[in-house]
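To start, I am sharing the structure in question, which I have written as structure tokens.
For this view, one protein chain was removed and the others were kept in their places.
What follows is chain A.
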Amino acid sequence: MEKSIEQTSQKTNRKVIKNRVAYLDKQVPFYTPFVGILGLLLLWELIAQLGFVSPLFLPAPSVIITTGWEMLTNGEIISNLSASLYRILMGYALGSVFGILVGLILGFFRTADAIGTPIVYSIYPIPKIALLPLFILWLGIGELSKVTIIALGVFFPVVINTFSGVKNVDPLLVKAAVTFGSSRFNVIRKVILPGALPMIFAGLKLAAGTSLLLLVSAEMIAAQEGLGSMVLHYGNLMIISKLMVGVLILSLLGLTFNKVLKWLEGKLIPWQ
């Protein structure tokens, strides 16, 4: 958007007025985002190769990649990753389904709100990982206790977001639905749920980070397999390149998680 006004009367004294907020719509070439990451990797590689830092403490990216490839081919990554994926997906699914359900009920029914909300808010501030020993005693050291802790960590942000999403639905839309013959159940299904969906997704995204954190913590405390125990294991052995591979995979896992949620949000909320 180039806007210019010219003073045509005196050509010698011409002053062109330019758009002074052009930087607001400045376009960046598509490769710019990669430049930063590549630059950082290059710098890291250089520092490691030139021997500024002992490779024992900071292995070069190239070393991490080759170590990663070895661990991938000998199946170490696959077995650890699949154990972790099972836990986080089960926990996340359970926590979000129950979270959305409970959030809808608390938001819609006044009595449920009065009874349930104080309970939710009193359990919410407990750091969930503190409950792991308790769950191990109750549910055993197996998968169930880890899945439960993740589910619980996901449940709360989802409940609270769903709840406020329901409260924020325009009452006029509920009136409109009732006018056109909607039953209570249909009001929840066709008005409250879609109306709360943007907030529900905010909760789901928040919970994605929490679930990853709980996964790693729980696996560090009580697991033989999984990315968390793998990272801890190689830390204890001082094999930092393998430790870094674990961290790298966790970072990729988090990224994928976010991408999937974003894609799902676009699919489920096309009206925004």
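Before moving on, here are some points about what is shown:
Simple rule for what comes next: a contact is a pair of C-beta atoms (placed from the backbone, for glycine too) under 8 Å apart; a residue touches a chain by one contact, two chains touch by 3 or more; residues count from 1.
In the analysis below, contacts and distances are computed from a predicted model.
Not shown: a single chain whose UniProt protein name, out of "histidine kinase", "(2Fe-2S) ferredoxin", "Twin-arginine translocation pathway signal" or "ABC transporter ATP-binding protein", is "ABC transporter ATP-binding protein".
Within the set A:I65, A:L139 or A:L173, the residue that contacts the chain not displayed is A:L173. Although one chain is not drawn, the whole complex shows that of A:A151, A:V191, A:A223 or A:I249 it is A:V191 that touches it. Check A:F30, A:F52 or A:W271 against the missing chain and you find that the one touching it is A:W271. Of the residues in chain A, those that touch the hidden partner chain are 170, 172-173, 175-183, 186, 190-191, 194-195, 197, 269-272.
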